[in-house]
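Below is one structure. I have some questions about it.
Rest of the complex left out; these chains stay put.
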Amino acid sequence: MKNRLKEVIESLIFISLEPLTLEKIKSILTEFPDGEVELAIKELLENYVSNERGIQIIQSAGGYLFSTKPEHDSWIRRLLKVERKNKLSPAALETLSAIAYHQPTTLAEISALRGVDSTHTLKTLLIKKLIKIVGRKKSPGKPLIYRTSDKFLTHFGLNSIQDLPSPEELSKILEEESILEEEDKDSQ
Amino acid sequence: MDTSASYQVKLEVFQGPLDLLLFLIRKKKIDIHDIPIATITREYLEYLNHKERINLDREAEFLLIAALLIYIKSQMLIPREKALDDDEEDPRQILVDRLLDYQKVKAASLLLREKEEEELQKWKRTFLPALYSQDEADFMEVSLFDLAESFFTLMKRKERREIKTIKGKDFSLEEKMKEIIKTLEENSFLDFLDYFSHQDSFEEALVSFFSLLELIRSKIVIALQESHFQSIKVWLRNKVPAKKS
């Protein structure tokens, strides 16, 4: 039973969004006497110290929380970077969709469509090579013209840009309630 | 006993006509490869008959299978010159094939339900530890659907933005004309395209456009384009710069 208690506490600390205080733990584990809970926490912390582990339980802001070890930091940064590499932020995705469906297009057009200055996200997409510059528009200021790239097609498994789901198909799929809830969620 | 009520409840329990058929077949302990079509048709229609009314949206498919059953039954009744021999297709085959395929889907869905139940009890972290900023995780792997959905949402949002602007603001030609003249007095000229791209809504742009036309018509302003594809510039008539050549 004591082991069981230790396990439960470990899972609670793991899943808690904020440092988990002793009071909070006790308030959840009402079936167990306070003394038992305290003992279980003590043993849990000792386990983590004595064994070689990649993660640790630290005390912070009056509570317990899991954290990685400082000496692993450079590996972790590498992972976070790798994980970001093939991914897009919601803003970048929106910009990419605007370009995909409106190409060839310019920064001003994209920004007008989104209602948000899109200089930054456009840059991100260029760096990721999902879009490319194909020339300049013959209009005031001669703005650059953008199109989606071949990498874009590969990334989304498309043979050609004509294979994008059409707005009509989409409205068939998406029209109705759910979409409207996503109101003005701009992550810029 | 009110049988109609119990039948009525039951139809909702089934995912569709094939689900109902499978249920009847199992209930009667019938061999799926040798369905007594008359019996099963009767049983099946019984379920539909006890519905007070057919909701065509939901139950059209039930009727479709009813029609198929009746068709097969009629085919079975046609006297044949020789007994069903091997190369003659059993009229039931089309139904049997569909039922067998559906049966597997059904079995798979029961299995997935079990797996789901266990998995829903496992909790995973959805956030990074405090040492790392959440920005670092605020990126997602995107699919074609995400891309298309994002565009769709964008268009919806734009639509709403435009509706809001129209509702919230009323543009009059007169006011817009005054505004244009004021701008021209301060800036000597305005760039046509640039000016329109800074309008908040289509409606505002439209009003601005007509205001400009009105100003040009009444010869207060003049619009000049130096050559094709070059910007059109609008000047107050009394402030047009002398031509350089």
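Chains here go by letter, A and B, matching the order in which they are written, and residues are numbered from 1 within each.
Going forward, contacts are C-beta pairs under 8 Å (C-beta built on N, C-alpha and C of every residue); 3 or more make two chains touch, one makes a residue touch a chain.
Note that the structure is a prediction, hence the values are computed from the model and not measured.
Overall, the file's complete complex carries the labelled protein chains at copy numbers of A x2, B x1.
Just so we're on the same page, only the chains that are shown with their structure count from here on.
For this pair, chain A with chain B, the centres built from the Cα atoms lie 26 Å apart.
On chain A, the positions that touch chain B within their shared complex are 11, 14-15, 17, 60, 65-68, 73, 76, 80, 83-84, 86-90, 93-94, 96-98, 100-101, 108, 112-115, 138-140, 156-158, 164-165, 167, 170-171, 174, 179-180, 182-184, 187.
On the chain B side of its complex with chain A, the touching residues are 123, 125, 127, 129-132, 136-158, 161, 191, 193-194, 197, 229-231.
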